[in-house]
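Quick one: this structure, given as structure tokens, is what I'll be asking you about.
With one protein chain removed, the remaining protein chains of the complex are shown where they sit.
Coming up: chain A.
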């Protein structure tokens, strides 16, 4: 128990005394990253707000080290927990340096005049997130990505043990998202800062988190390391994905496959099929594909998008049974799209399949656009 730096015990949170999520148990070591995921309105922000003492907890306790947050003065808490909120800041005539410097609030004197040491901290935090050159720029004039980094620098120079971030990656483009999460990783690894945040991007959550908590109103679905959380069943249940599907290897979601009988048979493998699958799926054309090894990257997407996948066991030559099945499906489709340009030892059967298509006089197309 003593190893855990941040704990909650029987924590129930909600608004105005009405419980929203019951019995939350979190245990984090110093420097771990916990990510909250769940559909909109599942109470991610409510949990974060309760942890940062914005909301009164309904019952249960939040511990930081040996102390409970209810027992801490707001100033003592400010030295432990810093936040990055979703609400958009509206400042007037404040430079980015000014905004970051507000993080020194708990450390400055009565009038809030910065000491040389405070200024060092501000500079250090701004350099860490790479915004030192923005120090004299007005906060309202910078981009969303930069703004988010300024706010992160503000939180860092508050020298907290824990940083709480509510959807820090919204409004950010991919590059800034990755950068921001990179900084968080660095902070947690090098300074031992514990990070608790909510994310919408499951792929990012999977990459950055030490622990993931799934919320879905009412209760915590599950809390555990990403390996346990990011599996097809759990995520589909969490987000009610009866129509689409989730691929834990890519951390990506796919839309529902096109309904109906397969109209095209795609011969593919080694990633050559993915563009064709996407093109066909976008045009709403149902298709079958094969013959794919189970360890083929095409196989991952084909499972979600193709109406039928003819597959063979990994690392082995494609066998007769799979070939027969593929041939039958191909005939039924009547149209063939071959994505393969060359063949190797293991997929000779695909070459045979394509040659057979020519012999049978099936319609052969070069790309999905021809349909």
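Basically, contacts are C-beta pairs under 8 Å (C-beta built on N, C-alpha and C of every residue); 3 or more make two chains touch, one makes a residue touch a chain; residues count from 1.
Note that in this section contacts and distances are computed from a predicted model.
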For the chain not present in this complex, what protein name does its UniProt entry give, out of "Spore germination protein", "Chromate transporter", "Cytochrome d ubiquinol oxidase subunit II" or "Iron complex transport system permease protein"?
"Iron complex transport system permease protein"
One chain isn't shown here. Among A:3, A:66, A:136 or A:366, which residue touches it?
A:136
With respect to the chain omitted from the figure, which of A:46, A:121, A:158 or A:289 is a touching residue?
A:158
Per the whole complex, from A:33, A:85 or A:336 the residue touching the absent chain is A:85
Out of A:4, A:105, A:250 or A:343, which is the one that touches the chain we can't see?
A:105
Touching residues on chain A - with respect to the absent chain
52, 54, 73-75, 77-78, 81-83, 85, 87, 89-94, 97-99, 102-103, 105-106, 108, 110-113, 119, 123, 135-136, 154, 158
